[in-house]
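Missing here: one protein chain of the complex. Every other protein chain is in place.
Going by the order they are written in, the chains are A and B; count residues from 1 in each one.
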Amino acid sequence: MNARAVLKTRMLGGDPPDSFQVHAGQELIGTWVVADRMEDLTGLYKSEGWLTKFPKGLIDLLSYKGGIWSVPVNIHRSNVLWYNPAKLREWGVTPPKTWDEFLATCATLKGKGIEAPLALGENWTQNHLWESVALGVLGADDWSALWTGKLKFNDPKAVKVWDTFGKVLDCANKDAAGLSWQQATDRVVQGQSAFNIMGDWAAGYMTTTLKLKPGEGFGWAPSPGTAGTFMMLSDSFGLPKGIKNRTEALNWLKVLGSREGQDAFNPLKGSIAARTDSDLSKYNAYLQSAAKDWKSNKIVGSLVHGAVAPESFGGQFGTVMEIYLNGKNSKAAANAAQAIANQAGIGR
Amino acid sequence: MKWTKNADNWVAALVMLPSVILIAIFVYYFIAKTGYTSLTDWGKDPSQALSAHPKIKFIGFENYKDLFTGLINGRFRQDLVSTFFFTLFFIAGCLSVGLGLAMFLDRSPKGEGLFRTIFLFPMSLSFIVTGTIWRWMLQPQGGVNQLPSLVGLPPGKFGWLTSREQVFQFDWNSLPLFTALVVAMVLLWVAFSAFRNGFRRRALTALASAGLLIAWAFTLGSSVQLLPFEEKHGFNLAFIGILIAAIWQMSGYTMALYLAGLRGIPEELREAARADGASEFQLYQRIIFPLLAPITLSAMIILGHISLKIFDLIFAMAGADNAPTDVPALLLYVTAFRSNQLATGAAIGTILLILVAFIIVPYLRSQLRSEVRR
Partner (left out) sequence: MIGRTITYSVLLIATLLFLLPIYLVVVTALKEPAAIMLSTTWQLPKVWNWDSFVQAWTAFLPKLKNSFVLTFFATLISALLGSLNGYVLSKWKFPGANIIFPLMLFGMFIPYQAVLIPLFQFVKSIGLYGTVWGLVLVHVVYGLPITTLIFRNYYAEIPDELVEASRIDGAGFFNIYRKVIFPLSIPGFVVVIIWQFTQIWNEFLFAVTLTNPKSQPITVALAQLAGGEAVKWNLPMAGALLAALPTLLVYIFLGRYFIRGLLAGSVKG
């Protein structure tokens, strides 16, 4: 996060780095592309034949005003529900398919003496939970409509998201804000909580650090109400205007976007390739299942991780969350969200 | 002879010149630039925020108005309130811990040097180091919360940095009312002391202004609405953790100040008081504390300006996103560099600067003036 501040001061000072890592989508577009600081990479996509190698839903998220602006190196999924299969069997519950089902399961588990069926961590993980709830309540189309301005944040449909979110929060641990996301994951692994909603870097943490086997030590499902939708986020690299070593930067981008490059990097980092033609034998069981969904699911972008929301919105979303948490007033939160959406120029 | 002296005066001025120019640029020119930025719309439109040659428009005090009365700027207002309480408790904590330690050390116990070293060593650490250490100490289920379990009690449950509990709540809309009443109190005090010292006209003016303010407060003042809705602000209990860390680091400073002050009080004075039959308590109350008052004032001002600017410590302890422990300096960082609202960030910076100036300028003036008198 310091990196982003430093990047901005560098750009303000007229000293762009040759290339820089940024979340694919609006985090780049809403800040740098609109400010006319980036080069259009459509030519590169054509010459490298990438237009058919990356899914169309992804290219749409990377595009703005007829150009494609960055090269995604990896894909993470935001809307995943994690659980401990052995524990769920013990408690006699199954991963819920909708948020209503989730709340029912939550009540059942509380009845069995589990204080916090949902494990939650520090504030950004709460925002992360919110986007899964929103996707589940609204569905993929309405979620995307939020970011084109077709659906207002204070529309009754969007207000309902906050209502559901409030109920979901009641299932979560009270000490959430003091936990890192790993500590929240730990609670599920150790059986203190039943579920956790986190991006799929959690799979990397559980396989690499905790040495658990995907499918046995931990299980996963799309977060409630979001089956068939892949809420993605991605690290990507762009090409700033006015850099010194343009050729080298372009070559670097070519490597990043190549099949070899993506298959070398991603299995290690615990993410899947953005390309649909990667060599799946190099990936573990979780990643293979994610790659399968990546090819078949409807693709939408994440708010918290910069894909659909410009920084000016994302940076202030925490304020909206504060307004909600302080008063538990869905209407007020929704109005505040619409206010910052107007300010950030969403749908303009 | 005369000539050399004159030439040397010129040399002296020339030697100072580079420093003067550097300060002029790095302090005053930059402040002016930030001040101007705060009056523009830089960052309002995303396509202009970070463009290579942004077209920036002058919009007057709109950013300030937004910060104090805008719908979505509640966080800024809470941050101001938080800073106020933090400053209050931080100063009170450092002064009392520092004075307490100094009074015990003043009795010249064995190993005084060692004790002094221990109480003062946190001062030599950076806020980043202190923050890292205390972040670990204040983990929700570890560190301090585990301490009771060492003696067999159940572990503590307090959310040191994350608690959402708030005390001393008030509605932002009643701020003008409170301000008016506080100022009126001060004016009344001024009137009283002026009257006692025989400045009748000054006393009357102060009394009249206080009366006007109070009259305003209870008629029009109570109906002033800064916001179209009620907005509660108060002291976030999550700051207690930050306060502990900050006092741990800085109370050695006040201890050193007070100890120096106590050692500067001649033994004869104490002896004389004791000979007059004053109890130890009276000795402190009548003689020692009044003599320490100027030190207290200096310490309050130094600590006050540190606490207004506080950034590193909270950044390292809780990060820039932890709303319960947010302060203006962190909000500035997030606003300018995360949300790209550069003008609003500059406005927050300017407000901070004005707050600091309110404390520091009178202090510098009185310090330098008393020096001239000396």
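Throughout what follows, a contact is a pair of C-beta atoms (placed from the backbone, for glycine too) under 8 Å apart; a residue touches a chain by one contact, two chains touch by 3 or more.
Model, not experiment: these values are computed from the prediction.
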Of B:37, B:82 or B:325, the one touching the omitted chain in the full complex: B:37
From B:105, B:217 or B:288, residue that would touch the chain that is not displayed: B:105
Listed residues B:125, B:183 or B:207, member touching the removed chain: B:125
Interface residues of subunit A (partner: the chain not displayed): 1-2, 5-6, 9-10, 12-15, 180-182, 205, 209
Touching residues (missing chain, whole complex) on subunit B: 4-5, 7-9, 11-13, 15-16, 18-20, 22-23, 25-31, 33-34, 37, 100-101, 104-105, 107, 109, 115-129, 132-137, 139, 141-143, 146-147, 149-150, 155, 248, 253, 256-257, 260, 298-299, 301-302, 305, 308-309, 311-312, 315-316, 319, 329, 332-333, 336, 342, 345-346, 349-350, 352-353, 356-357, 360-361, 363-365, 367-368, 370-371
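Assume only the chains that are shown with their structure count from here on.
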Subunit B-facing residues of subunit A, complex: 1, 4-5, 8-9, 11-12, 14, 30-32, 34-37, 122-124, 174-179, 241-242, 310-312, 314-316, 318-323, 325-326, 335-336, 339-340, 343-345
In the complex with subunit A, residue positions of subunit B that touch it: 43-52, 54, 71-72, 74-75, 139-141, 157, 159-162, 164, 232, 319-324, 333-335, 337-341
